[in-house]
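Every protein chain but one is kept in place in this view of the complex.
Here is chain A:
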C-alpha cells in the first residue's frame, strides 16, 4: 500500500487539499473544527521544538500535535 502524504509532511508555507481523515475517533474533533475533505489547508508554523504545529484551514489558525496532523491525509 502506498503511503499517502499527510499534513504532517507539509513544509512551512506549503498548502494541500484535505482528502480524508484516517483516525475515526480523532477525525470527529477535526471535522468539527472544519477539517472537511475538499478543504484547502496550509502549514503555517511549528512550535520551537518542532511539535505542535499550526495550520490554516477555513481562514483561521488551528494548532495540533504532529501525531494528530498525521491523521489528516492530503489529495
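The rule we apply is simple: a residue touches a chain if its C-beta (ideal position, glycine included) is under 8 Å from a C-beta of that chain, and two chains touch if they have at least 3 such contacts; residues count from 1.
As a working rule, contacts and distances are computed from a predicted model.
Participant: There's a gap in the complex where one chain should be. From "Ferrous iron transport protein B", "Indolepyruvate oxidoreductase subunit IorA", "Acyl-CoA dehydrogenase family protein" or "sulfate adenylyltransferase", what does UniProt name that chain?
Facilitator: Per the UniProt record, that chain is "Ferrous iron transport protein B".
Participant: Tell me which stretches of chain A touch the chain missing from the display.
Facilitator: 21, 24-34, 36-37, 44-45, 47-52, 54, 56, 58-65, 68
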